[in-house]
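Excluded from the complex is one protein chain; the other protein chains are retained at their positions.
On to subunit A.
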Amino acid sequence: MLRLLRIDLKKLVNYRAFWVLNIMYGLLIFSIPISVMEFLKWLKEKGAELDGFDPMKIPVLHFPDIWQNITYVYVFLKIFLAIVVIISISNEYSYKTIRQNIIDGMSRVDFIKSKLLTILLLSLGSTLFVFLTGLLTGFIYTPNVAVSDMFTGIEFVFAYFLDLFTYLVFAFLLTVLLKRSALTIFILLLYLPIEYAITGNLPESMEFIAEYFPLHAINNLIEFPFAKYWFQEIQDYVSLSAVGVVFVYLALFIYAIYAKLKASDL
């Protein structure tokens, strides 16, 4: 297993686009909490129309709110890592190196494993980074840190991991089907509006199936949290049924990748 991961990492560590995208992604993660606070400060300075309310008091980045808030925002950045995954796999097709890997003695399953392990590593790394950023930001901005608050809502970090990992495996599947990087990225971006257009136009009796569409299921892991700041009810937990649906999709995606690669001439 480790050998397969090492092989794939050898292909990536000397590839410039890999680092450019990862560093951009890291910088964005790190800069979002900072810019949120700057934005709140700016609101405070403008202050007048808020009836004397101090926007700095909105607990956006306080424990325990912070976990759902930042993970909800951070999942939008997953497209950067999806592009890393798409390039890493489409390169194997355009350079024909997937063919040479097999000739040299990899099985098709080995190839899938080595790519999945890299995806797993990227997802774990990103989750760890998000966790540390959240912890640090929470410490800085929470007025009175209580240990019991710190890890309340930590399940959103797990949900973030599952969201990211499944999305990246979905990108893997699309690349195996489409093979070319630009086309795959385009279709991946286009797929979300298409899915929402379909579910938006379902007849009323069928509306309940919307949450079983893949990206709906993934997006249902972390629900929109900010409505609570204008006093609306929100889902402040990770729904187990959403986790279940996502696991089913994960298994389906991986099986589809396997079925496609097993049967095709390379």
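The rule is simple: contacts are C-beta pairs under 8 Å (C-beta built on N, C-alpha and C of every residue); 3 or more make two chains touch, one makes a residue touch a chain; residues count from 1.
Throughout what follows, contacts and distances are computed from a predicted model.
K.L.:
What is the missing chain called in its UniProt entry, if the choices are "Thiol reductant ABC exporter subunit CydD", "Alpha-D-ribose 1-methylphosphonate 5-phosphate C-P lyase", "ABC transporter domain-containing protein" or "Spermidine/putrescine import ATP-binding protein PotA"?
P.N.:
Record says "ABC transporter domain-containing protein".
K.L.:
Which of these touches the unseen chain: A:N14, A:S148 or A:N201?
P.N.:
Checking the options A:N14, A:S148 or A:N201, the one contacting the hidden chain is A:N14.
K.L.:
Of the residues A:D104, A:E204 or A:E233, I need the one that contacts the missing chain.
P.N.:
Checking the options A:D104, A:E204 or A:E233, the one contacting the hidden chain is A:D104.
K.L.:
Footprint of the hidden chain on subunit A, which residues?
P.N.:
3, 6-7, 10-11, 14-16, 91, 95-97, 99-107, 110, 263-266
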